[in-house]
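One protein chain is absent from this view; the other protein chains keep their places.
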Amino acid sequence: MTLSEEELAEELADGTLTRPPSRARMVAGRFFRSTQGLIGFAVLALMFLLAFVGPLFSPWTYTDKDFTAFMQPPSARHWFGTLQTGSDVFAVTLRGMQKSLVVGLLAALVSTALAAVVGAFAGYFLGWTDRVLSWVTDLLLVLPAFLILAILSPLFGSGQWPLFVVMLALFLWMVTSKIVRGMAISVKEREFVQAARYMGVPPVRIIFRHVIPNLSSLLIVDATLNVSSAILTETSLSYFGFGIQPPDVSFGTLIADGSLTAVYAPWTFWFVAGLLVVTVLAVNLVGDALRDAFDPSSGKA
Amino acid sequence: MDEPVLEVTDLTVSFGDVRAVRGVSYAVRPGEVLGIVGESGSGKSVTSAAVMGLLPPGARVTGSVRLRGKELIGAPERALNSFRGKSLSMVFQDPLSALTPVYRVGDQIAEAVRVHQRVGKETALVKAIELLELVGIPRPAERALAFPHEFSGGMRQRVVIAMAIANDPDVIICDEPTTALDVTIQAQILEVLKRAQAKTGAAIIMITHDLGVVAGFADRVLVMYAGRPVEVGGVDDIYYRSRMPYTAGLLGSVPRVDRRGRQPLTPIEGNPPSPAALPPGCPFAPRCPMHVSACDEEEPPLFEVGPEHRAACIRWQEVHPRGPGRHAAPSDGPRLRARGERSVLEVHQLVKDYPLLKGAVFKRRIGTVHAVARVSFDLRQGETLGLVGESGSGKTTALTQILELAAPQEGRIVVLGHDTARLSRAERTEIRRDMQVVFQDPLASLDPRMTVHDILAEPLRTHGRPDSGRRVRELLALVGLDPAHAARYPQDFSGGQRQRIAIARALALEPRLLVLDEPVSALDVSIQAGVINLLDSLKARLGLSYLFVAHDLAVVRYIADRVAVMYLGRIAEIGHVDAVYDHPAHPYTQALLSAIPLPDPERERSRERILLEGDLPSPANPPTGCRFRTRCPKFRTELTGEERELCVGVEPEVRPVGEDQGAACHYADRRGVG
């Protein structure tokens, strides 16, 4: 039943080196073949570029105040115009965008990771583990997230935005976790998990090696869509002054200020609102295209 | 002869660039049954969907379909609607999803009536109840008010048939109508179809992959391969005088329940071609044992090889299939040999109940399912025990109990000398190494996100055996795969190859006991034979013991030394395969064996079937005494009232009825079945 040494050496020499296209590459291929995905990705990349490279080209920083120009419409000097305080709208907007993008991305990552772990453990072990984890999930669903975040907002001031990210994530993961739990239950019934179990692979290893990787398409898509909901939640909270605290700015604080002056100074509102909508739209397009790329049989071909 | 009622000429169907059906022609006359046989991907189901005009948008159809002389291809949608369900109706494969879940069964049949007949709601419902009675649903008036999910698979298929014959159609197309059903239920459904045909005088087109079903049911047979008919003819011509190597190969690869002895099956090499990448010339050439270079030049047309018999092979004159007498292969006497000494698995009085829950939203316990009720068997070193039974028999539950290696609810399980109720952690790990499992669906049992190398290396890593690269190569070679394919993913392989990977994984740790859960039932016939042969040879070479769970009795007869037949959580009969198959003693075994259709038209015609009535009783509420008595033909027809009392009152235990044969029947009686 053993092959001779020579045969083995031969096989080692060829064959294995030519790997067939991996799944990741296949998904990437499908993703970039869809116009929707391409547009979303390109726009998103552009937004990132704008947020992080754009400020280098602006003569103004977000803290600068031009005391010769209050509430001025866009001009060569101030590309997006100025605010009542004399701040340059372009510089301030990009700064807000940086914050919103970073907060959105991190919150989405944290919440998806949390959802994956909690959901997978609850679904795989069932019984008491499930009861406890599901109860906590339900409790957080029932607690009005907005309220808690708003009450705790004073804590987020003075550079404490990472805490804000964590809190934001803490109220974003529950629905995903419930979906993950349901899918983990069905993945657990799948024969390859049973096979691993009967082989003697320890449960925690099965969860991280078989269960979660097999939910990766859901998780990746969900993480993407969570980016947009995190950005939107951040915006809403900051709009009412419960999120990012001054002197820091974000989309939300800018929109709150801008909406007050929008009627007679449209540039203070529309640039920010437009960029926010375009960013979220791009994220959603990427998420949707990813979903299709992972599962060609779902909804759209 | 009558005029053909349905005439299909040169039908082609393509999806984009892929030509799924490439020129199918046939005609059926009133009252005739045409069998269309082919493996998955042969285009047989697409053909029928095209005839019905129910292909998904995006399919291009050419050719002609004439129903009583009226052309259907290109006909306006309104005209098609008036044909569908009236002159041309269809029975689908999966009865579980073929009925709308939110409407009552009676209403759904009544709807079919009212689409084509101007009758009131009441009249239609009365007609629906009549139809339900015709297809053999007990208490039809009451059952008409039930929802589809309250019906078993077999009962739902009867409902679908009732719907199909609601308007006295001219042609009924049956697309794998019994594939999803158990064998005794299959026999019932085929009987219902015959009755429906007698009632309506319709022609039936029977599409199936099962050569046995067609042999007893069809008048003429059309064999499809790669989207084209490759042989057409009367049923005897096809089975006894096939002129196409593919047909002959298919027939040779089917294990037969009526044949003892262990000649290796002859699998067809390779895999069916993908319709997107057909080989040049004859599409079967790459797998054909009679392949010559001329085969690759052009696709052969259908040659006239006999009266009403045509085959698409340029060497048809040289194809010499086995004759009809071959099934009576010389028996080399019973293969009884002494059973091994060492027992690898002992199951003693095993019991497993689980709660019967109802409702998806409001879950509540409404009873207890007695899935396994005091089952005992043992498996010796080097032996294969086949565990057979229909769905609900408890064979899977019994298997899971063994694989869990936990203390059973009641009874005792001893695996490789260790009682599972008293296992230390280390012992359990050790047994996990020595007992491995192969599941039914190879695609589901291999993690799609891991390469074959990782899959095969996982058991090695888990049990602390490093240096897996070489072992993986060995394993792949052992199961007949190219070791260079270790870097691929399971989805890059065909079904049979995947099952070989699953077998290789099970062998990685050099186990002593292999548990095989329906290992070949997801595979096409021609592929199945290869996997069976592999299992057989591995057993001999590696000295393995198999616990082989299956619903297909033919496969079990082929591979097993001993067989245990389960019914409703109990063992009905157990013993040496030849003894049990040749002279079954339990009425259930007798019925089960007689329900299996044989790929042999002559024997099918001369056989007398023992038909079981009704469905399996609920395991939550099994009959008192003998669990089989509610469906037992013996109980119903042969026993006297006094004798029956014993069946009603006392649950029979397995008692020896011969040398290595035991049956759980008070009135066991060894007899041969046709």
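Read from first to last, the chains carry the letters A and B; within each, the first residue is number 1.
In the analysis below, a residue touches a chain if its C-beta (ideal position, glycine included) is under 8 Å from a C-beta of that chain, and two chains touch if they have at least 3 such contacts.
Note that contacts and distances are computed from a predicted model.
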| item | value |
| --- | --- |
| Missing subunit (named according to UniProt) among the choices "Cation:proton antiporter", "NADH-quinone oxidoreductase subunit F", "Peptide ABC transporter permease" or "Sarcosine oxidase subunit alpha" | "Peptide ABC transporter permease" |
| Hidden-chain contact residue, picked from the options B:121, B:358, B:636 or B:671 | B:358 |
| Selected from A:24, A:45, A:141 or A:204 as touching the chain missing from the view | A:141 |
| Option touching the unshown chain, where B:41, B:85 or B:275 are the choices | B:85 |
| Residue among B:149, B:199 or B:636 that touches the chain left out of view | B:149 |
| On subunit A, residues whose C-beta touches the chain left out of the figure | 135, 138-139, 141-144, 146-148, 150-152, 154, 228, 232, 235-236, 239-240, 242, 252, 255-256, 259, 262-263, 269, 273, 276-281, 284-285, 288, 299-300 |
| Residue ranges of subunit B at the interface with the undisplayed chain | 52, 54, 56, 77-78, 81-86, 89-90, 92, 94, 97-103, 111-112, 115-116, 147, 149-150, 160, 163-164, 166, 358-364 |
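Note that only the chains that are shown with their structure count from here on.
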| item | value |
| --- | --- |
| Gap in Å, rounded to a whole number, between the CA centres of subunit B and subunit A | 47 |
| Residue ranges of subunit B touching subunit A (in the complex, touch as defined) | 403, 428-429, 432-433, 435-437, 439-441, 444-449, 458-459, 462-463, 469-470, 473-474, 477-478, 482-489, 492, 502, 505, 541-542 |
| Footprint of subunit B on subunit A - complex, ascending | 1-3, 8, 11-12, 14-16, 18-20, 22-23, 190-192, 194-196, 198-201, 210, 213-214, 216 |
